[in-house]
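Removed from the display is one protein chain of the complex; every other protein chain stays in position.
So, chain A:
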Amino acid sequence: MDYIRAFIVGGIICVIGQLLMDGTKLTPAHILVSFVTTGAILTALGIYEPIAKFGGTGATIPLTGFGYSLAKGAMDSVKKAGLIGAFTGGIQSTAGGVAAAVVFGYIMAVIFNPKSKK
């Protein structure tokens, strides 16, 4: 059952991105940035948490989920550590993904060469 929920929630979030791409002049870069920011804001407003509970990875794997863990990390750290948590929390909670993206991204770029476009 959680597979179906992940499929539907993840699919819908991607369709929103696709409609923004087709219907407006936004580039993928603009969409990624606005998805992360939107995810963070929705989390701060308490709207994204129930979506994440329901959708599982369907809500956490799209980039809105990156914003979700940034905002959630910041708020949780503020609860524990006070003001300094605002600066450490978000990056702490996403550190694994960001470090993986930098390291794996670098390794793959060094190993592989771009395929000629046909």
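As a convention for this text, a contact is a pair of C-beta atoms (placed from the backbone, for glycine too) under 8 Å apart; a residue touches a chain by one contact, two chains touch by 3 or more; residues count from 1.
Criterion: contacts and distances are computed from a predicted model.
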Looking at what's absent rather than what's present, what does UniProt name the missing chain, "Sugar ABC transporter substrate-binding protein", "Rod shape-determining protein RodA", "NADH-quinone oxidoreductase subunit H" or "Stage V sporulation protein AC"? "Stage V sporulation protein AC"
Touching the missing chain, which residues of chain A? 2-3, 6-23, 28-29, 31-33, 35-37, 40-41, 43-44, 55-58, 60-67, 69-71, 73-75, 77-79, 82-83, 85-87, 89-91, 94, 96-98, 100-102, 104-115
